[in-house]
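Note that one protein chain is taken out, while the other chains of the complex remain in position.
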Amino acid sequence: MHRTGALYGQFNTLEQQKDTASLGMWIFLVTEVMFFGGIMLAYAINRHTYFHAFAVGSNTLSIQLGTINTGVLLASSFTMAMAVWSAQTGKQKLIPMFLTLTILLGFIFFGVKYVEYAQKFHHHLVPGRNFDITYCVNNPEKCEDIDAKDLNIERNEIEEAMQADPDLNAHAQLYYSAYFGMTGLHALHMVIGAGLLIWLLRGSLAGRFTPEWNTPVDIVGLYWHFVDIVWIYLFPLLYLIDRHK
Amino acid sequence: MRTASTANARPALKMPEKHYLNSTYGIRSWLLTTDHKRIALLYLVSVTFFFFIGGFFAMMIRLHLLTPSGYLLSADTYNRMFTMHGVAMIFFFLIPSIPAILGNFLIPLMVGAKDLAFPKINLLSWYIYIVGGCFTLYSMVTGGLDTGWTFYTPLSTVYSNSAVAPAVVGVFITGFSSILTGLNFLVTVHTMRAPGMTWFRLPLFVWAHYATSVVMILGTPVIAITLGLAAMERVFGLGFFNPAMGGDPILFQHLFWFYSHPAVYIMILPAMGVISELIPTFARKKLFGYHFVAAASLAIAVIGFLVWTHHMFLTGQSTYAAIAFSFLTFLVAIPSAVKTFNWTATLFGGSISFDTPMLYAFGFLGLFLIGGLTGLFLGCLGVDMHVHDTYFVVAHFHYIMVGGAVMGYLGGLHFWWPKITGRMYPEWLARIAALILFVGFNLTFFPQFVLGYLGMPRRYHVYPPEFQVYNVMSTAGASILAVGYLLPMIYLTWAAFFGKVAGDNPWPATGLEWTTASPPPTENFEVTPVVTWEAYDFHNRPDLGLDVPVGHPGVVPAHGDD
Partner (left out) sequence: MQSPLPFFPEQASNFASRVDPLFIFVLLTCLFFAVLVTLLVIYAAFRYRRTSPGEVGSTVEGNTLLEIGWTTIPLMIALVMFAWGAVVYTNYRIAPKDTLDIYVVGKQWMWKLQQPNGKREINELHIPVNRDIKLIMGSEDVIHDFYVPAFRVKMDVVPGRYNTMWFRPTKIGKYHFFCSQYCGTNHAVMGGWVTVMDPADYAAWLSDEAADSNPAAAGEKLFTQLACVTCHLGNGTGRAPSLNGVYGAKVLLADGSIVVADDAYIRESILQPKAKIVAGYQPVMPTFQGLVTEEQILNLTAYIKTLQSQPVPAKGAGIAPAAAGKK
């Protein structure tokens, strides 16, 4: 099907094209809700069944890093919205600027995630391999990045939890399966989002987006906001529930 | 009985000079096409390929079950046969068949658009289907799959010694093909309808695909994540579904059936859409209760999401849950009953001809009736406690899937073959094939109801000798059924190249797709049509050349005269 300017051949008007693209992205996001919903349901059910182990699991995550990432993503949604606004109001020079900021914030998120994942790797908290929820508590010298005070709190928590749940390690491993599954899936979606943003950046530098036609910016914006919202669900579910005072 | 093509005495018809099939040549113009009509044909070839694969496994199953003590295959091989039969037929034949072939080809034509909303995504859908298919084929040839198409854990994730991971990955990938097709259809129906094509003028085929697409996009992501988790469990030893690690096999079943029950509506709704086209066309009468049939399609899609636990009545779940889901299961039967009554009522006062597509429609009515009604037995808790996981279930779903969906598919293929290829299939041979299929089908699957109530469980490679009589009947039927399938594949292919030229509207039928040439040009319509008539309105269409009673004002559809 041929293109005449911005109008793709299967459409009759630009407005029809824009409505179609928007609706398409919204429906795609609905499928993403169902996709993430499945694993969130599995997490919720297991959280309820093994709440001791999952509480211990939650408390091994760094709330500082999680909060930083939350802030970073919220900011990136703001810069993304500003990019869309710039495109809609014809501020051509601002579009690449806001897109770049969004990409940078995305990379900060990846960086923090990398730090978190690396920490889990060293602390024997990756399921399947040498998973051991008590590793740091039993070997404080191997986990120097954890404060001694925090380690004590963790030790008490684990001991208390083990009384109620002798299978603590196996169930904590379930927690970490969910943790890596959910955050990994989320990170994958962010990587795709970052790719889309880089593609948009190139287009914006070439001046492709105008108030008459800025659909790609619009719909990538929708996708990026969705990925942000998923994190807003993940953060409390994984980091905040049953947090010790 | 004179056939429709001789209804209007016209000079010998000629193929249009340029159409979507000859507009460009070369393998690249096909593999890189974004024309929905060519993509439909790409699907036709690949879906038929998987039908052969699934059919081969079916043949092995029925041959093996001729004797009670298993003369042909080992236990492990037999278990792979029925598993791969299910996987190939469900995910690679039934789910794509009507939507990806007929839906892709017809929906833009039926709504008056030049293509689907997202032509490139349409092509991507097909690529994804092929990639998923390759993974599954890889699994089939490197150890096969023996978990049952239902992949119950922990058998599939821990105990099976077959190629589970590639098969699961293959199905996972193919799910995205389904999601993207559904997305394309939904958006197309919303934003690409021609002027005057209001929602309630849409053909019911479109309504059916709309409802199907809703199910596809809401349900398929759930099987995707479920299979993803199962694959993780198989490969990395995670424990969500493994009781030895604190996981719950019943959780897998809930997640699995949450999609797989609506999936059966993905398989039947499009076929119902086809029947809703065939019966008005061959009775030359508006479909009785159009609005109710459209609403019933949506009702099936919605209620279909609320019944999944009826596959789990005997897993030890709460009795209250079982009662609730049994109630909902009876509810979901009602819209299907409503449709059946409406199809039947359409016949009264009609002018009925017995062309092949109509024979398939009649076959559908009878077989879907039995298949749907036998669902009531299974939804009824007091009966299911006896027949769950027996051949009664196997017979029930084959009546719907084969007696219903495949009949709808073949009826639709015959009906639209002239539009797709520009040529007619041989009518008398086609009618005989339809009859052979109907007879073969009933002989294959009706004895299985009896087997089920007698207590023969499913997925058995050997069985008690007292069950042999019915098994032999079933295999005999299957051999006849095979002929009923092979004949159309042969003569439809022949007809595509050598059949009699059909003309724009051989039947004639009232849909927008019949107002353009056969085969259609790449851009579907020379001029964007403007719709001013209702669906299946034979009385306001003088362009069809039928004997409409004098006094009707008539409306001429816009057809290239702007």
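The first chain written gets the first letter, and so on, giving A and B; residue counts start at 1 in each chain.
Here, a residue touches a chain if its C-beta (ideal position, glycine included) is under 8 Å from a C-beta of that chain, and two chains touch if they have at least 3 such contacts.
A quick note: this is a predicted structure, and the numbers were derived from the prediction, not measured.
The chain not shown here makes contact, within the complete complex, with A, B.
Among A:Gly71, A:Gly90 or A:Pro166, only A:Pro166 touches the chain left out of the display.
Per the touch definition above, the residue from B:Tyr210, B:Phe240 or B:Tyr460 contacting the chain not shown is B:Tyr460. Although one chain is not drawn, the whole complex shows that of B:Ala333, B:Ile432 or B:Ala496 it is B:Ala333 that touches it. When the missing chain is restored to the complex, the residue among B:Leu186, B:Val307 or B:Ala322 that touches it is B:Ala322.
Even with one chain removed from view, chain B keeps its contact list with that chain: residues 1-2, 4, 6-8, 75-76, 79, 146, 148, 152, 154-155, 158-160, 243-244, 247-250, 283-286, 288-292, 313-316, 319, 322-323, 326-327, 330-331, 333-334, 337-338, 340-342, 344-345, 347-354, 362, 365-366, 369-370, 373-374, 376-377, 379-386, 388-390, 450, 453-455, 457-464, 466, 469, 538-539, 545-548.
Where chain A meets the omitted chain, the residues involved are 163-167.
Criterion: only the chains that are shown with their structure count from here on.
A straight line joining the Cα centres of chain A and chain B is 38 Å long.
Remark: chain B residues 34-35, 108, 113-119, 179, 183-184, 186-187, 190-192, 217-222, 224-226, 229, 232, 236-240, 245-248, 251, 255, 523, 528 touch chain A in the complex.
Put simply, chain A touches chain B in their complex at residues 1, 9-12, 16, 19-20, 23-24, 27-28, 30-32, 34-39, 41-42, 45-46, 49-50, 127-128, 167, 170-171, 173-174, 177-178, 181.
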